[in-house]
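All protein chains but one are shown at their positions in the complex.
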Amino acid sequence: MNVLVLVEDDGELSLQAVALAQQLGTATAVRFDGAYAPAAWASELAGRGWDALVGPGSDRGNEVLAHVAAQLDLPFAANVTHVRGDDVTRQRWGGTLLEEARVHSERKLFTSAPFAFTPVTGLPQVETVTPELGDAVRVVEHIAPDTGGKVSLADAKVVVSGGRGVGSSEGFAIIEELAALLDGAVGCSRVVTSAGWRPHTDQVGQTGTKVSPDLYIACGISGATQHIAGCKGAKKLLAINADPEATIFAHADYAVIGDLHEIVPAISAELRKARPT
Amino acid sequence: MPEAYQWPTSARAVVIGAGIVGNSLAYHLARLGWSDLVLLDKGPLPNPGGSTGHASNFIFPVDHSKEMTQLTLESVRQYRDAGVFTQSGGIEVARTEERMQELQRRMASAKAWGIDDVSLLTPAQVKELVPFIEESVILGGFYTPSVGIVDSLRFGTIARERAQEQGALSVFANTEVLGIDVENRRVKRIRTSRGDIETETVVVCCGVWSPKIARMAGASIPLTPAVHQMIDVGPVPHFRDTKGVIEFPIVRDMDTNMYERQDGSGLEIGSYAHRPILHDPEEIPSNEEAALSPTELPFTEKDFQQQMEDALELIPDVLNDESVGIKYAINGLLSLTADGLPLLGETPEVKGLWSAAAVWVKEGPGVGKSVAEWMGHGESEIDLQSSDIARFYEHQKSRTHVRSRAAEGFNKTYGIVHPAEQWESNRNVRLSPFHARERELGAVFFEAAGWERPHWYESNAKLLDEFGDRVARREAEWDARWWSPIINAEHLAMRERAAIFDLSAFCIFDVTGPGALDAVQRVSMRQMAVADGKVVYTPVLSASGTFKSDLTVMKLGDERFRVVTGGAHGMADLKWYADHLPDDGSAQITDLTSAWTTLGLWGPRARDILGSLTADDVSHEAFPFASCRTIELDSLRVLASRISYVGELGWELYVPIEQGSRLWDLVWETGEPHGLVPAGIGVYGTTGRLEKCYRAFGFELDADYDVVEAGMAWGRVKTPGFVGKNAHVTHRDQDPVAVLCALTVDDHSSRDGTKRYMLGREPVLSKRGGPLVDAHGRRSYVTSAGAGPSIGKHILMSYLPPENANVGEELLVEYLGEQYPVTVATNDSTPVFDPENTRVRS
Partner (left out) sequence: MKIVVAVKRVPITGGKMVLTDDEQAIQTRHLGFTISPHEECGVEEAVRIVEAQGGEVVVLTLGPAEAEDQLRESMALGADRAIHLVSDEEWDAQATASALVEALTSEQPFDLLVFGNESADAGNYQVGIRVAYALDLPVVTGLKGLTVADGRVRCEQEVPGGRDVYDLPLPAVVTVKEGLNLPRYPSVPAKLRANRKPVDGRPVERPTSKLEKLRLVVPEGQGKQAEILGHGPNAAPAVVEVMQKLGVA
């Protein structure tokens, strides 16, 4: 099978997409440069001959593939985890539920679900395309984030995240303290943003930010599926919760049971002790 | 406290459920000296996800029921002690005139139970306290300043931790009970997700899950989970400067079955007005599956439409503000029972399996204390007879019965319920063999213990003409509701000629075996070592010398005693007798309620009628009062018992149930020429017995007053031991702290000239209108009220402090906001009619 795979960069998601593509057949990789213009990029891809077109399960990957699907009126399975002939398994509910489906089409469109495929070790040869944009919609401006030097949630190596158990907006002071000591970012659950204790930009979850830190520390978070959908990319998860049966522990590598209001400051204190002054 | 407890292989008692009830109970058991206690919950702590976790947490102490009020006042005392009670005051507002009258009744109940700081407010006064209320839609309010809110989760935690600190209790959260093993009808062990525990005492405090847990042991806890909707709106501008959680009184909008309470910056609005939404204990989601908690179910907005309009009408100032948004809305689950009362006590099916279920936050701590006392001492300080789980008959434990009555009762949560109000759902379950005859005679049926009993007969309307002015009428609709003047006419006909009564609702059980005498002797106050054929009426006492019951025992043989007790408490009495059987198995109990039926025949002509039916000698000499024997009526062998609850010559006639119809026809045919009338419970339960000042259990007789105070300490104390003997002897040696009296109403005229007739539970006041309080702090109130047609007076029974218990003493009774003069007629058990009991002994 002739497979064309769209790559964005040499990041994990693109490498995973390449892995899927190579699994399906002979894969050729393509990337675009110039201003991001999904309709134009999609036209370029749609005009080529391929049996399967694969993209990374990123915002842009899903968007471009959806454009191709609309242009060619083909079915598009986003965030697939397995492909077997015409049958696919794809993610629902941010990955906390799976759907087995059958693609009724000769030509296939897939994006690879993040972390569902072992990434290839390095990019193969990649063709770079600079498409004609015409009057296609494109990015006209880029605004750099006003983070005040703080590491962004999506990029952070450590995320210290608080849920309902933190209790109030003031309660997040200890969360911020620990995050600062670890050069990490502060995250929170959807309950917290709905209550107005933290802004949506801090929200980790299916409809918030999906994070993939080396360590995700979940404080007072019960572990609702939509939250897990946002942090399952973490390499290691430490859960701090007073309820030893909280669902979060089923997804955790490490656990501390007890009151986060005592435990989190204790960890901060211990970190300070361990540092040379 | 240890971080984790070692799993116990055995325990003195296991309490299942760590809501407000389980936590309170564990604390009180520890306080009473129990140790090796275990508390389990399948959910996490501190909030395992039951009804306590989302409860509205407010307490209005005034209730028409003395028992519920006492439990609530005791609970408030404990909440205050624990520092988790915030007083806010509460106002029940009225939108209709009928409700204004009901508010008067609330005032009266408050006074009867000793809650004095209550008052009735005008709409303007309500608005002063609750500035955001729309005064134009209300007619007034009933204000209880002592209303408050509690932190029930915090109380539970404090209670539990105190028991743990004592070393008496180990606690295991996230531990699910999987089974309860029973051997020889006694609890042996429980099986959980963490392991087994050998124990002989298990208390089910599982709220909505209780029926499921009880079924594991083969017992029944008959409640149904039901929804009560609540929403939270905010932020409310009026509450912006509130420092605590609540600064404004809670409003109960009685006529719309809703309440509104401040909750910090928000307003919580709850409703009991929607269609009853009942759930199954088996179908409650687990903690994991539930989005919020197992008892916070998704809100069904369609059911709340009318409520939004009603709330908007009452509190437009707050709700019309578009910035006040609906932030939280749930269908909350709580437990409902068929009669609206809790389920407390040892289950009749399984020894050692106790229930403390269907309890609201407002009674939780009081229930914890009372059930702990019951478990430890065999009785509680607060009389729990109305909540005794042993009270149910089999059909009343059925899913259908529980659900249909719970649904019917739900929309009456803030309803105006007449004291004699009858249920509509699930009627006609227990029909006596006389039923068809009764219907032909136009019986108006009231239900008791599931039995349809004629309260009066419409066919007796002709008696109204016969007795004319001697039959008191009632002018006010409320007084005359669920009543008929025909009752009074039936009464007069009985006293003049004779009447027959359907007494099928009696609970009848035989105590048999070599140990039968011992068995009945040890629970009866009166001497049971009597001759065969003797009938003994006896109080049944608790260890503290107060009343557990009163009933009649017929000695049929050395090894057979037949106990006959009123239907309402029959099953609880049966359990009491069964619990006290000798350990050596020398006595057995057999429930014969469905084997025998009883027809009562009383009146001056009773002997004439009975005599014509039988060849046996029923003369006074041959068949003395308080004796029983089998006689032949036609082809029926009838156990006739010569006693009388209506104070007339006559008999209770017992036949096997299938012969009841024939018995009726025989007596009727013979009696008609003598002027025999059918008479209902209106006479048997009220007019007849009140004229004789016969006490009734649950009215005059309960756990609050002892035998001497009740004026029933006749004769000597028998030598054999019996439950309550020591206490009873002590009571005899002391001066009574209260005296049961019969009073008559002197003038029924209300301010507008209508004659008013008291129905019961009204406060009895001094001549100056102040409460009468005895040395134990008990208030005087009307325990029973009813007409005395033969003496032409309305009769009230009431305990009075000794200084007021003088014949001829003039007092007042307060009824619907007005006071009426009453006079003490008797201050012992002397009847107001036929004081020498000539009729009964004729």
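Residue numbering begins at 1 within each chain, and the chains themselves are lettered A and B in the order written.
Just so we're on the same page, a contact is a pair of C-beta atoms (placed from the backbone, for glycine too) under 8 Å apart; a residue touches a chain by one contact, two chains touch by 3 or more.
In this text, all values refer to a predicted model and were calculated from it rather than measured experimentally.
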item	value
Contact residue for the chain not shown (choose from B:Glu183, B:Asp241 or B:Glu283)	B:Glu283
Where the unshown chain meets subunit B, residue by residue	3-4, 233, 283-291, 297-299, 301, 305, 308-309, 311-312, 319-327
Residues belonging to subunit A that touch the chain removed from view	36, 38-39, 59-60, 62-63, 66-67, 69-71, 73-79, 87, 89, 91-105, 111, 137-145, 152, 154-155, 157-158, 182, 184, 190, 193, 196, 200-201, 203, 206-208, 214-215, 222-226, 235-236, 238-239, 247, 249-259, 262-263, 265-267, 269-271, 274
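Operating definition for what follows: only the chains that are shown with their structure count from here on.
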item	value
Computed distance of Cα centres, subunit B from subunit A, in Å	62
In the complex with subunit B, residue positions of subunit A that touch it	224, 242-247
Subunit B to subunit A touching residues, read off their complex	44-45, 173-174, 287-288, 291
